Structure formats: structure tokens, C-alpha cells
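Of the protein chains in this complex, one is absent; all others appear in place.
Up next is subunit A:
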């Protein structure tokens, strides 16, 4: 059942028909998909959801497409891991990792938003899809477009990690490196979108695209046994994920699928690009754009589109925001890998490192449930840790040489 009502301006409330557009013509505010939830009453139950395949589409009534998805039907439903070893290190009672570093098919949570955006683009009749990206989105658009037989153009900053360039190029997409930062790429893409008539997932179909992030929140609640967590820590680039996790929880409460647990939302950024965290820490809602300088390139958006809304969600929910140095990012990536066997990208290090800092400062309580959202895979950002890990010790293929090494290690 399609319960989408309209696109609605988040600022002035003007409503628009469902079409590929993202900005209010009157006040330039961003448009958001709104729904008639009443129509789902008594129909959209835990039993119905549980009876469906384990993909993000088991919540399809709350995603803005008509009927069945045409792109990315297998995406989503990643593990929620109880992080018992990390609990001991951090000194907390109940900690979970939502592990989107293994999201199908391109190992980041972008596969969620892209499957919604491209399914919608197909509905609208587009045959070419495109995006402005810091890397993960480029790979996801390229892969999902390839699988759906769509043409794609992806625009990235020219200095991205090799793993992300390769992870998009392999799919035969047309990959364009822009001399400049992500914010320059984004500005160019707005102009290209206006001129070429393509579906830019994060420009003209952004209202639909962004809704895909809600599936991460739905999954967390179902995996916790139909319960909203007390605390969620989310990495922030544009700030969109933060707002959509909050929306997912609100929707499940409204539909009677979970009880209101007073969930507090926390945002994580790298200090080298922390305009949202800074605004929260300074108790203002003015976001001062910055020039990004951090190894957490997937979070390096200096002028975050949803910064104001993320700020408001964090402060109204009783959460907080934090930022950490690049050195702390690397240390947290290693900690996550060594305690839980999860190799997250730099953004994952940001999330864990900021959580750690907020636990130590008392902003995150030690005795209530905490969920960390890990949104991308470390194999794509190897440059960040290559000098921080132990190199193999090279020996000859002789037992004698290994015995000497074992003895030096104190192995009996």
C-alpha cells in the first residue's frame, strides 16, 4: 500500500506533488516526503514485517516507492552485534554495533538510500542516474545502476581514497573527479542536474533518497526485539542520517510497533570538519560552514545541508555531539577491529571515538543501551591505517626460524 501523501517544505509547509524536485519554490527550504500513517492502522504489524524476507524492503510501506522496488531488492538488513568485548573496554553495560560495513552490495549504508533513489528514478522514467559523492555513494550508485541497467555519472572530489575510486570505477560508471572539495562537487552537481535532466540521487531526488536511511533505524528497533534504544550514536556529514534515524523511531512509535523509550540521538564528527558538532557544543543552531581537513573523507562536508535539522534533533532528544582528532579516529578504528572483529572505515572510527569521549565525559551514561551506527567498510579507506598496523614479519620457510620467533614472542 502506498501511503505517501506529498512532498512538504520543512520550512514553510508548502506541499508539492510527488515529482523529482527537492527545493521549495517559495522559500528555498528542503522538501521532505510526508505520509498518511493512518492508512496503515491494523495492517502494518510486527507479524507482517517478520514474515517478509530479511532486506530493508520488509518496511516498504514506510519507504516512498510505488509497489515493489525495481533496484536493490536485496539491500539492507545488516547485523546488529552485541559488542561484549568493547563493553568491557569502554566500561558500559549494553552496547550494540549496527554493522552497515557489510551492507549489500557495496559495503556502506549508502546502498539503502540508493536503492530507494534509483527505484524512484525508474518510476519517474529516468534512464541516467548520477550523484555528488565523497566515495561510498559513488560506489553504490555505480553498482546499483549497473545491476538495474541504468547509465550513471558519479562526481567525486579528485583526491579521494583509491579504494573508493576503484570501488566505483569497476562498475563501468562514468566517474568524474572534480578539482575541489565535496562542497564544490555538490555545487557543480546542482547546476548539472538542472541542465541535463538526470536523476541526481542527492539533488533532485534527494527527498526520496534520504528516506532510505530510515531503514537502518527500523532494523535496529526490530533487532533489539521491537524496542527503541536509549541512546544512538550516528556519524554526521550532511546530518541527514541523524534526522532519518530520529524519524524512523518516531514512525515506529506512532504505528505502535515500539514504545517510546525517550531515545537520545548523538552526533559524531572529525574535528577537521565539525560544523554540526561545534554548533551543538556551543548551544547555537547557526551552522558556520568550514573548509574540511580530515582523513574521515566520507564525513567531509563543510556546509552540511541538514546541519540545522540534525542540530535540533540532537538537542531536543537530549543527546549531544562530539568531535575527535584524526589520530583518535585511527585509534578507534583499531579498537573496533581488535575487540569486535569489525573493520570500519574512518567514519566508523569517528563514531566509536566520539562515543568513547562522550562516555568518559558522562554525556553518554554507562548503564543504558547504546547503539553505534557503523556505516562503511575499512577496506575502502586503507590509507588511513596502513602505517598504524603491524607489518608481517618475514622469515624463511623453516621451523627453526619460526621457533626462534615464537620464543621471542614468549610462546611456549
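The rule is short, and it goes like this: a residue touches a chain if its C-beta (ideal position, glycine included) is under 8 Å from a C-beta of that chain, and two chains touch if they have at least 3 such contacts; residues count from 1.
FYI, contacts and distances are computed from a predicted model.
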item	value
Among "Molybdopterin synthase sulfur carrier subunit", "YCII-related domain-containing protein", "ATP-binding cassette domain-containing protein" or "ABC transporter permease", UniProt-listed name of the chain not shown	"Molybdopterin synthase sulfur carrier subunit"
Contacting the left-out chain in the complete assembly, out of A:40, A:249, A:305 or A:344	A:305
Option touching the unshown chain, where A:238, A:317, A:346 or A:381 are the choices	A:238
Touching the absent chain when the full complex is considered, from A:7, A:103, A:203 or A:359	A:203
Absent chain, residues of subunit A that touch it	11-12, 22-30, 132-134, 136-137, 182, 186-187, 189-190, 202-203, 206, 210, 237-240, 286, 288, 298, 301, 304-306, 308
